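The structure is given below, and queries will be raised subsequently.
Missing here is one protein chain; the remaining ones are kept as they sit in the complex.
All chains are identified by letter, namely A and B, in their written order; residue positions are counted from 1 within each chain.
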Amino acid sequence: MKFDIYHQAGFRYQWNIQSINDDGTGDGIIIGARSVEKDKVEQLPLKVRKKAIFDPQFFLPAVPKGQLATYDFFPHLASDGFSSSDYADESAGISASGCVAFQVQNRFRHVVIPTRYMAGMPGDFIKTQNSLFVVPFLEAIASQDGDHSALLQLVVTDNMLKDDEYTADLLNWITGLEGVAGVYLIAEHNGSSKQIKDADFLYRLLRFTLALRQNDMVVVLGYLNTEAVLLSLSDPSVVTMGVYENTRAFKIRTFEDNDTKQRGPSPRLYMARCLQWIDRNYHGAIERRLPGGKELFDQNKYQAIMFRPSFKWHFSKPELYKHHFVELSRQLRQISELEGRARFKHVKAIIEAAMKNFKKMDESGIVLDQDNDGSHLAAWMTAGNEFAKDQGWQN
Amino acid sequence: MSPAWPTAHQKVLRNYTAVILLKQGGQKAAYRAHHADHGNVVVKIGSYATINGLKRIQREVEVLRGLNSKYYPRNIAFSTEPPNQFVIVEEYVDSVPLSASLTQFSAPAEALAFLRHLVQGLSIIWEKRVVHRDIKPDNILVAPDGVPKIIDLGIARLLDDESLTRTLNARGPCTPNYASPEQLKNRKAQIDQRADQFGLGIVFLQLLLSGAHPFDPAIVGSGDSIVSNILSDKWCRAKLQRCSHPSSIQSLAAKLLGPEPFQRYRTTASLLSAITVCERELS
Partner (left out) sequence: MSFASEQQLVDRAIEHLPIRQWLKMPDDATLFQRTEVQGLFGVPDLLAVHAPSEQMKRRRILPSIAFEMKLSDWRRGLAQAFRYRSFATFSFLVLDNTRAKSAVANTDRFKRANIGLIGINVDGSFEVYVWPEKESPFSARLHAALAEIVRNETDAAN
């Protein structure tokens, strides 16, 4: 089935909206409450809101970080200090009613049922999520007039995905919930590299997504980086892409209350034929050493701007990301037109071509570091092949 | 009336005529009888050992009372007699238990039609968030017109209620040879309508296989018992393939017998739709 492309919007959400409007790079945005204050969300044009998904981001219900403090239904504010032991009694309902009413009044595409982040593989995961969020939210949704498509937001950790019994329990729980049309799924990967290099993680995420889809559930895969290309194999309903790295990989620490200010990253350029963001500082080597290296740089209006000598490369320049959206959305749209085995063959060809490009670079004497060198692609290939074998797509 | 019947039963049955014993087991017996007002009825008389036992029976009655469907016997009356006797009166259905007529629906089209009836019947209680939990040929009566009647909701589970018992048993209430893996492991939180689908899957295959149990080690070719085969997902896939049924029937069977609930059908509509696909492929 065709899938939609959504922008996982952070505080630069206006860039996402501009990219969608000007360049047709997406079908909607996911608005994160931590990054956009309540008033600004309500002021968004109705056209934008109707296609948007609002993410309440209750991951750490006791930490109203950033703009979360502007939402009076955020658990810590709704309960005058969140404490899981007594939250369920009264405050859960108040918070849920407020959050659901907000989403319904703003006419978002779905109503998201948020859940809290729980590390590791807690034994009380389902019970906790049910009592604190799922049940109160389902009740609040049921009390609203009209039909509202509800998505259960779920953050699954690396550990959860890698435990067969745990994932079976999660899938049994999710698919047994009445009144839930789908899942807004966020998978948190343990690795520190910019791209996911864990084939097992990717394979399990593919299977988890497919299991939900085989239950006719909507699946929105949030916080994706370029692995959206690979994960398209699992027939998701929506894949995402984002501006800064914190919208392209979910890490709970970005919601924690700490004051460590991160240094801005080095500007990187998305290179579609490599399925990789490559540090600007390597471009000279690529142009000089690799025969036909210039062709690896995707041509579009943003590339033309960025490659002017006067352009000052900086990670905060919108052109970097608008270029990325143009190129990645183009790749994803092509993939979306295909299904099953044909989709797999196409994705496999893209990955193989990218691996060839890195091999050519290596043979030309370009030595990229592990955040630039395409070493994630081997893991993608492994995960993709395993998944394809399960589906009977391999010849 | 037979002098062999318990005195307490005879006391109840005095209000009926043409009484015939249908079945007897433990503390329960079922009689066919004629009532002046209600016509032919089934009178179930039994005793309950605990208050929980009584509540379980009351629950069955409560569920049946709310139904008005050709797939369930109509409940006529319920009463208790001191010290611990209960009496359930239901309409008598002229029928044969499916367990005695498993070869009647062996043609795929007939098996599918019968399965569709069962799903439509069960969907009525599923919509009320009730799980039967004991789907098996003994609990399905076949009327002369071929329409099934589902009986014995005695261990039905109301999903919204707290479970009546905290059992120390590894297994919850069920008939093991027809129970889903989650029932056998007593994973209460996971028991929903999809547990009934598993039982339906077994019954459906029994129809196609002229009565053979799909998890029977003799049919599968391995395993210690039906229950151990259920727990290890070993059923007669190869045998079904050799029957040359359309692939959609094999997919239907495989999905109904999915070891985990999430591997079965999430909604009644999707299950009925899958049956339709099979019927189309056959025709």
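Definition applied: a residue touches a chain if its C-beta (ideal position, glycine included) is under 8 Å from a C-beta of that chain, and two chains touch if they have at least 3 such contacts.
Please read these numbers as outputs of a predicted model, since none were measured by experiment.
Judged over the whole assembly, touch between the missing chain and the shown ones holds for A. From the set A:A285, A:I305 or A:L338, the residue in touch with the chain omitted from the display is A:A285, counting the whole complex. In the complete assembly, the contact with the undisplayed chain comes from A:L368, out of A:L68, A:L170 or A:L368. One chain is missing from the display, and on chain A it is touched by residues 266, 279, 281-285, 288, 363-370, 373.
Convention: only the chains that are shown with their structure count from here on.
Residues 126, 168-169, 171-176, 211, 215-217 of chain A are the ones touching chain B in the complex. Chain contact summary for the complex, chain B toward chain A: residues 182, 189-190, 192, 194, 260-263, 266-267, 270.
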